[in-house]
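Excluded from the complex is one protein chain; the other protein chains are retained at their positions.
For reference, chains read A, B, C and D in written order, and residue numbers begin at 1 within each chain.
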Amino acid sequence: MAARLTFTQRWLPVATVLLAVLALWYAGAVGLNKAGAIERVLPNSHPNGDWTVSDLVSVTLNMERPVLPAPHQVAADLYSSLVDWPLDSPRNLLYHAAVTAQSTLVGFVLGTLLGVVLAAAIVHSRTLDRALLPWIVASQTVPVLAIAPIVLVILGSLGFSGVAPKATIAMYLCFFPVTVAMVQGLRAPQKIETELLHTYAASKLQAFWLLRMPSALPYLFPSLRVAIAAGLVGAMVAELPTGAQAGLGARLLTGSYYGNTVGIWSALVLSALLGLALTLAVAALERLVLRRGRAA
Amino acid sequence: MHAPDRPAAPPATPAPAATQAAVDVRRASVVYPSADAPVHALSDIDLTIAQGEFVSLIGPSGCGKTTLLRVIADLEPITSGTVLVNGLTPHDARLARAYGYVFQAPALFPWRTVLANVMLPLQIQGRDKAAAEAIAREQLGRVGLTGFEKKYPWQLSGGMQQRVSIARALGFEPKILMMDEPFGALDEITRDGLNDQLQQLWQRERRTVVFVTHSIAEAVYLSTRIVVMSPRPGRILKIIDSTLPDARTLDLRDTPEFMALAHEVREGLADGHGAGHGGH
Amino acid sequence: MHAPDRPAAPPATPAPAATQAAVDVRRASVVYPSADAPVHALSDIDLTIAQGEFVSLIGPSGCGKTTLLRVIADLEPITSGTVLVNGLTPHDARLARAYGYVFQAPALFPWRTVLANVMLPLQIQGRDKAAAEAIAREQLGRVGLTGFEKKYPWQLSGGMQQRVSIARALGFEPKILMMDEPFGALDEITRDGLNDQLQQLWQRERRTVVFVTHSIAEAVYLSTRIVVMSPRPGRILKIIDSTLPDARTLDLRDTPEFMALAHEVREGLADGHGAGHGGH
Amino acid sequence: MTFARDASTPVAKAVFALIASLSLAAAFWWLVGQAQQQPDFKPGPLVAPLLAVLFMAGLSVRRLAALDGQAWYGTATAALFGLWLLYFWQVGVTLFDVPRVLLPSPAWIGQMLVDRWDTLAGDWVQTVGKAVVVGWALGSGLGFAVGVAIDRAPFLQRGLLPLASLTSTVPLVAVAPIMVMWFGFEWPSKAAVVVLMTFFPMLVATLAGLQAPAKLELELMKTYAAGYARTLLDLRLPMAMPFLFSALKVNATLALIGAIVAEFFGSPTVGLGFRISTEAARMNMGLVWSAIVVAAVTGSVAYALLVQLERRVAFWHPSVRSK
Partner (left out) sequence: QAEKVVVQMKWVPQAQFAGYYVAAAKGYYKAAGLDVTIKPGGPDVSPVQVLAGNQADAIVNWMPDALAAREAGVPLVNIAQIFDKSGLMLTCKKASGVATPKDFKGKTLGVWFGGNEYPFLNWMAKLGYKPDTDVKVLKQGFNVDPLLQNQAACISTMIYNEYWQVVDAGVKESDLVTFFYEKEGVASLEDGLYVLEGKLKDPAFVARMGKFVKATLQGWNDAVKNPAEAAKIVVAADPSGSATLKVQERQMKNVATLISNAGTAKMGYLEPAAYERTVKVLLAGGSSPVIKKDPGKAAYSHAVFEASKK
């Protein structure tokens, strides 16, 4: 792509698309909430049924229990949650975001390590390459949510509690993209580069650090971006079977049980923003490490 | 000019008797296994290269020049026959770091600066950083790249990259230098310049050089002996001893002696070529 | 031999007056915008190529040969000046399918067989399949690749791939053939063979050819005129008219006339080279 | 004598290791059975022989992995590895008396697979046959179509791609209940979840794939004065195939997980996700795990099929060619 985009070139499209999404969202809110509003809300305010279309629209956009809350409702809920409560209160969504971020990050770091170690083992061992790799693929077809409760109980009976079980689930989702990308990346050195080190009689360890690892970095970082998103999903999923405790996942869940649709959407929006922040953090790390750049 | 005041290369190989051949290939054959029919890349090669010789291998595409070089460098096993390098097997010679190998492509690591690329083999050999850096700077100077130390490979032109790779191979002072079409990708003028430098380097240090090329002029200009090979299965057609003086300049190329040699090589090639054309 | 009994190329371009130049470049300059400083790739180029000429562009790496060719082929816009191809703008000439372009790399599509690769431009021009296949087979025959129709590009050697790409460019009988170092990656012998074939082709059909090369011998052997260019910013240093007869064989290369021309080209190059060496 | 000579070939070595390890495993299994008869059973003394079996198992896998020449050796190695995994799972569960509501034994899972295959088949049809297939095809198809459509609109790309990465971080646990709310209980709501999950990976892959042709190839088409459609068909789509296939593969596993998890949040009384969640609540872990096995096998088979298809379609790509 173009090397450098101007401010407008970069942000105008994003703003336009965001506006389009907002417009769609409002339209969707009216459309989806219409039936409920006519059935449950308008009869209360207009007992004789003399409501107008503008009444309908204003009601659909401000329902207490909408099918799809309007953007401004979500924004107001988010704002009051962030501003009206101290940071360490369970009513402040940032508190929950922090809880989720913590297990995500721990799981991400562990998952990345596991992924890299597994990949290193696989590229160096034919046995592991043949025996393990297919099972690693299969492992990802197991629905995590199904086994998360069991994993949590088992880990608990082994004495792990607190962040550890949640981080483990996050790790389970994180390691896969890293392993796949690193296997590819560690095998990326061309024959000629490998042979060059061969003529120097370099050891395997030297070849790993001097050639394989640097060649794999361009593969690693995109996979890290995938992994951190997967880790976030894992952390949130893992929050469900810990009971309705803290975290954005727990907020989604309790929002649903308490019939608080707006609350669900606030948690949803915040989780997307958290995902964005984490992805940006990984991208920043990438730029830091690959700062010196290379020929594209 | 530099060579005398540098410490001698570490005696990694048992000091060879002056008469011991640098490379000794006896009845060597290489067959590549293949799905349909095995490929006979080299057949019954006999070749002895003395210490300090500059030997060029020339022949049509696919005749096995690279294969022969790779066999000597322990990058490819032989199917039958024997190969000795400084009296050792290629494997032991490689572990003893007896040779430097220059590939056709520069094979520089894009994440290392030019300087760091040249330091790579020295680091692998465990030299300390300061010493490695000093040697790398000196070698870069010799190939005319002082001032480019901090650049990355992709910031250089193809010719400059190839010069970096030569500096890298020279840095650890291998007894034997193997070069596989090192100048194949360069334009004629740059190539002439590098030929000249390589020639002077050999004059100064008299390392053993095994050189693969497609260019008749290059082979004639550089070598003390030219090995002409036939198309598959690769055989040695002819070995031509150079009649040129050891010290050479580019002007030499317009002399009748040079032309006669070039003609002899071309004829040798043409003899073997007919059948092989289009078949590689 | 074949040309007369084939149907003439569709008259997509208004039938040019016999005297109209095939390529007419006037005061053309190209500046590449760049982050730090703009690159002056071509400066004030004047060049007229008549119908049926074989013109070679030669010059040091980075002097703008490719840029000039690309400008003519409408792959690059000019910054100032005018370019006409068969009296049309390069854009219109391209849409009129006035030329075939052979890149330095073969640029074959790996998912197409050799035959299908050669058929590609014909299919794009809407020829029916049978006709396209017949033409493709014939062109493959001419470059010596009969029998390889059903192979995939990666199953061929580099030289064979390049020949496929030449066959592809010849297939649709373009009025003008542009070739950017088509033989750069080949060994000398194969290259000689292809030079010979190209020479014969030109003899037969007298298409206009614009040819970029690094090799002095190649330029002299093939061209009716040789354009020698200087390093950046690319200028035309010298235009040398060939004194060789139109019909040529490889033996010609040992004649004094050939050598004199080669010498003239080399001197022209050397004049411009000094400053540019190492700086590209 | 003969034995000594034979044992030196890799195949003989592998066969030998296989036989030795399997007989040792059988012997150990018998030992476990015997030991459990004892009233004061303790797993302690059996740990050392367990380690011996473990070592032999590792050796047999290594020996098999070292073989060359047959295409199925690789599959066999993976299968043997899986077999050992099951064996040690069974042994572990038996030996350490793990409560079966926590971790059922493979034998029980297998039993359930056999006994309840009709239930599971119905679940499979509901989840895979309807939601996954429709959602996967629709999501991937839409992603592809939109990718092709906005390929020429960098403005839309720059706007949509950040949104794409944003939505890819929205967890499906949050989306699934919403989709149930919007599209009802039946499979369309699951398909909708799957569409959402698979759309953006495909969109991103399509855009990347269409950008894959190098400048040189595009310019070649330009010199032929080839139009947009020709270039798309003859150059850019073939070039994009490896990208499309990696997205299809990723989407296959995503679709499966998405549909199953979506069923946790409301469903008719059939479906793999329904089965897993209700049977888990009823402590019937054997059936839960057999449903998981069905899902995992489905996912792996789909993945393998796509790999095969990729080899056919993108046969020319170096990554395929090198295999």
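By definition in this document, a residue touches a chain if its C-beta (ideal position, glycine included) is under 8 Å from a C-beta of that chain, and two chains touch if they have at least 3 such contacts.
Remember, it's a predicted structure, so these values are computed and weren't measured experimentally.
**Student:** For the chain omitted from this view, which of the shown chains does it touch?
**Tutor:** Looking at the entire complex, the absent chain's contacts are A, D.
**Student:** Among A:Val163, A:Ala250, A:Leu268 or A:Val282, which one touches the chain that has been omitted from the display?
**Tutor:** From the options A:Val163, A:Ala250, A:Leu268 or A:Val282, the contact with the absent chain belongs to A:Ala250.
**Student:** Write the list of chain D residues that the hidden chain touches.
**Tutor:** Residues of chain D in touch with the missing chain: 99-102, 177, 180-181, 184-185, 263, 265-269, 274, 277-278, 280-285.
**Student:** Touching the hidden chain in the full complex, which residues of chain A are there? Just list them.
**Tutor:** Chain A touches the chain not shown through residues 35-36, 40-41, 44, 64-65, 67, 85, 89-92, 95-96, 145, 148-150, 153-154, 156-157, 240-246, 250-251, 253-260, 263.
The definition used in the following text is that only the chains that are shown with their structure count from here on.
**Student:** Could you give the separation in Å between the centres of chain B and chain C, each centre being the mean of its C-alpha atoms?
**Tutor:** The answer is 33 Å.
**Student:** What is the distance in Å between the mean C-alpha positions of chain A and chain C?
**Tutor:** Here the centre of chain C sits 54 Å away from the centre of chain A.
**Student:** Among the residues of chain D, which ones contact at least 2 other chains?
**Tutor:** Correct list: empty.
**Student:** Note which residues of chain C are touching chain B in the complex, please.
**Tutor:** Touching chain B from chain C are residues 60-62, 144-145, 157-160, 184-190, 193, 214-216, 269-270, 273, 277-278, 280.
**Student:** Given the complex with chain D, which residues does chain C contribute to the contact?
**Tutor:** 73-75, 94-97, 99-101, 103, 105, 107, 109-111, 120-121, 123-125, 152, 154
**Student:** Within the complex, which stretch of chain D touches chain C?
**Tutor:** Contacts found on chain D: 216-217, 219-226, 230, 234-235, 238, 314-318, 321.
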